[in-house]
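With one protein chain withheld, the remaining protein chains of the complex are depicted in position.
Chain naming follows the written order as A, B and C, and within any one chain the residues start at number 1.
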């Protein structure tokens, strides 16, 4: 049995099903993210692990013990909140020592452990400041230290970076990841931000409407989405509606026919499908010379993204296509609004979903 | 004289200088962004254009007329706020018609113009809903229509997307850009989000501590930052401290020597400088075969970013370097933590700033 | 979860009893005017008393004047303070709390000393001074209600939005601010009403034919009628509250009652 196991978890609030058929096994030392839009049940799931909610059905085991109905005060689970939730009347030091004091440790033991934690988050100089004297990023680091001080078996982070600015968000997520690695602590991270989930996790659980859509490594989630929801929610994706016309992998989209190889063998002829392709997988050329298997498009607008340009392309019956090309390459293209371009959809990249 | 001209603007609040030596010319139909961290004076500048603040010194001309001391009610400037600021007791339709009613237009003229605006933001079906019945993105579109209904000479947007979710933020910024293009309305856009500023603007003004750091197209700002602040604030950047050792472009950084070509001719020997290089400009290879002008590094961690991997590299005396490589290419590298890699800093890419 | 909601119901019931018991005891007592029989005799006597009607009407009249005067005084002031001198907000709030702190006796003394002289002596001869005093007494409640109403909307940004669309400040106050704080105004008006109807000290010092002194007087001279009067006035205020709650529920976008945040 895995270190943390959720089995057939179901949670109902009044008439609303918040979480259903939730099965998950988290290994010791793993960094796992729950990713999904707001209201998908990810926070409820985490709150059941913390003990703040009791599952309507199902069991939660931690290190072999059934935790399903244990009080949150007895679970030995560390929690970090979006709003930091530091105790306003206590200094950073006393916040970190709060749990140790409750555990009845000696003053010396508390002081020693608090100093270790302050070193870990590199905040010894600010140890005696009060929360309102600290920046948001510093407050969240103190909250992390407070949760870790009591040596919890599992660390739970509930959208810990949502209240912070973009630059601090990026540096703090790397710091959290480094600390997690150094302590090898089993971690469950809740976020609605796919970039955050992909960049720090060992595995990602994508949720929607209370159930699991896909579990996998960040690379699997991004490059092999199993459902239309995951394809749409994670990263940008072009969707092209079409119909399967034979069992040789040919799909008709408006007047175009694309061969998607064997991908389509699972679908019988005449099935309505949607082809999916990431913007960076489209190949964009100037109109001349004509490329094989390409079709003409017109540039609607170009967004400069730093390392890349994002091109909004009018593709006639296929609607608007989004393409992302390296900034260097974009310089070789016609980029005036209305410029004539051509596009190739590499058939080996085309994913197929039931419409 | 340009359509909107700010000349030697200075604004002091009590003892604090909010904006100083601010000179800007905006052409008719231009989309201009004010970009900077919070407290840099960008919002104060916009509020002076709107008339909510009076400059301590300097003048503001709009279409040749001196607007410096004109009341905000007489300026004919449209304003969109971060918090939407829709009138809660009025429907979307009545919100959009509010300014027309004050202008004393006939009921028919108001109804006609409001319908045009509703069509522009594609919200005819929600015309009779109240603000609290609309999503954030819909409310902001109504606020945009309300500002545009009175045909203002300038449209001002104050962090209009900050309160919205990432996906809606991206689609709404393109919608704003499209509407701005369609109406060819002169627009000033305030944001702290560099991606937003770079992707939609014709020109960007980067501000810090009340003054202008750089004015330029998004491409200029990103690839030729003129100051250390801009280099640091816009996008990611590696900074390597070093010393100019001769007038042939050689800079010593710890035990390495980099030739930065003629870039450095402006600096005399022994000047302390910082070399700057974007993560995507670093070249990363496996340790074998040895590349010319490269040096060994160790992989600390790799963040999956979807289209790219971001590598955190330990480079000995040079500290930690950040590299961003395409996901495809990353697959050819050793990516276990601690993997031995080598790095090349292309000298033609190296920017030089006074330390 | 079961245990939790049971405990909380228990608390609710204890809380309710704490307040309702005195009320029930009073109601019960008011029905016992006839020996060994429950009945409305005390109520009949009260309604038959012409002084009940006249004092009640007088206090009603004064409370309406008080409400109108308070709204005219408080709304533009609170709006202005929030908009232009937010640094003074705490000072201002403290000033509006003064009537809670200054004993009524002081106020009445002070008011009658100022307004008792030429050219203000008409104030003493009419209920005007009584209204002024009531406006002062009601101020903490009215100001608090209006301020909470204003806090619920973003006064600053709404005003700037209106200005950028060409609206003057008075237009903004009337067409944007007022319609969005109606529930708060109702709530303030209701509290003011309750205060004026029950006011005793000032009414008796200024010798006004008001409802408060009437209640006080029958309390000391009758046995069952005071309870009946108390229950009647309680019913009345309860009805007002209900009306406000209903109105609050209807008003779009602004369902904030001053008491609810």
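Definition applied: a contact is a pair of C-beta atoms (placed from the backbone, for glycine too) under 8 Å apart; a residue touches a chain by one contact, two chains touch by 3 or more.
Values in this document were obtained by computation on a predicted structure and should not be read as measured data.
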item: Hidden-chain contact residue, picked from the options C:67, C:161 or C:194; value: C:194
item: Of A:6, A:150, A:244 or A:277, the residue in touch with the unshown chain; value: A:150
item: Selected residue (touches chain absent from view) among A:36, A:58 or A:131; value: A:131
item: Which of C:127, C:149, C:166 or C:226 contacts the chain that the document leaves out; value: C:226
item: Touching residues on chain A - with respect to the absent chain; value: 50-52, 71-75, 77-79, 81, 83, 85-89, 98-99, 102-103, 130-132, 143, 146-147, 150
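Throughout what follows, only the chains that are shown with their structure count from here on.
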item: Chain A and chain B, separation of their C-alpha mean positions in angstrom; value: 25
item: For chain B, residues that touch 2 or more chains besides their own; value: none
item: Per-residue overlap in chain C, given as positions that touch at least 2 other chains; value: none
